[in-house]
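Below is the structure I would like to discuss, written out as structure tokens.
The complex appears here without one of its protein chains, the remainder shown in place.
Moving on, here comes chain A:
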Amino acid sequence: MKKIVIACGAGLATSSMVKDKVEAILKQKGIAFQTMQCTLTEVDNYDGSVDLIITTMRVRKKYHSPVLSGSAYLSGVNEDEITAKMLEILQG
């Protein structure tokens, strides 16, 4: 079971959009997962105990868990690249 945290400013709008997309991809790839949605400031509560952190904006802070920027799922720009990186982190 892969644990993934998806965060945005308020843990409300953009993270919901990205979460929906990420879950669809993982289901399609047959990867068992659990997603958590939160605000950027709440990421600290999960850091280190999850397999991946996806944020809708680029964060400069360093985390222990791998971090990806998920805005590509909103814009459609470089989406395949982010998916490839995500799968590499989760399956690697």
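In this text, a residue touches a chain if its C-beta (ideal position, glycine included) is under 8 Å from a C-beta of that chain, and two chains touch if they have at least 3 such contacts; residues count from 1.
Note that in this section contacts and distances are computed from a predicted model.
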item	value
Protein name (UniProt record) of the chain left out of view, among "Lactose ABC transporter permease", "LigA protein", "PTS system galactitol-specific IIA component" or "Dihydroxyacetone kinase-like protein"	"PTS system galactitol-specific IIA component"
Option touching the unshown chain, where A:Gly30, A:Gly76 or A:Gly92 are the choices	A:Gly76
For chain A, the residues touching the chain missing from this view	8-10, 12-14, 16-17, 20-21, 37, 40, 56-58, 69, 71, 73-77
